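All remarks here apply to the structure that follows.
A single protein chain has been omitted from the complex, and every remaining protein chain is retained in its original position.
Moving on to chain A:
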Amino acid sequence: MTAPVNTRLVIGPNASLTPRQAAGFMALVSVPGLGIAGVFAAQGFWPIFPFAGLELSALGAALWVSLRRNRYREVLSFEGGQLAVEFGSLGSGVGRRLVWPRTWTRAVLEPGRRRNDPQRLLLMYAGRRVEIGRCLTDDERAALRERIKELLRPVAPEGAAAAVGRGPEPSTQDLCSGE
């Protein structure tokens, strides 16, 4: 039997804005916005200033929320007979890690819970299931499932688990710091 392919899949939301670009945009908006408000305030018409501050704060918050979402990642590591699934954010480390036997894990695409819900891509093993690829589109999820299926195909027959006909106990390591 051929050796298993060792690879990693990194799943993350599409993002077209870097923090640096976001800062540039904030500056592009804030300088004229606060400049205008400042000029009016200097003339005695100060009530424009708090509105400008509020609005720019709202814009900053919106950019921050959007950028925070950009950092979300799911990493699927296919190493030998194991599949490791990590959830986390860039800059914050791994929040949760699952290690499952590669050959006993299945990738299943389920319809959404309700009509018009997006499909769900689930990894299943020994009665446990975990959803991945929520930040993808339906077609991307379908393509990812096909790729995962290829990578999950049986490889080595000499595994103890295979000999007894069931997989080992699942291991879950919560690596989120501070918890």
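Odds and ends about this structure:
Note that a residue touches a chain if its C-beta (ideal position, glycine included) is under 8 Å from a C-beta of that chain, and two chains touch if they have at least 3 such contacts; residues count from 1.
In this text, contacts and distances are computed from a predicted model.
The complex includes a chain that is not drawn, and of the options "Aldehyde dehydrogenase family protein", "ABC transporter ATP-binding protein", "cytochrome-c oxidase" or "3-isopropylmalate dehydratase large subunit" the UniProt name matching it is "cytochrome-c oxidase".
Only one residue in the set A:10, A:27, A:42 or A:108 touches the chain that does not appear here, and it is A:10. Against the chain not shown here, chain A presents residues 7-17, 21-22, 25, 28-29, 32-33, 36-37, 40, 43-45, 47-52, 54-56, 58-59, 62-63, 65-70, 72-73, 75, 86-96, 112-118, 122, 127-131, 133-140, 143-144, 147, 176.
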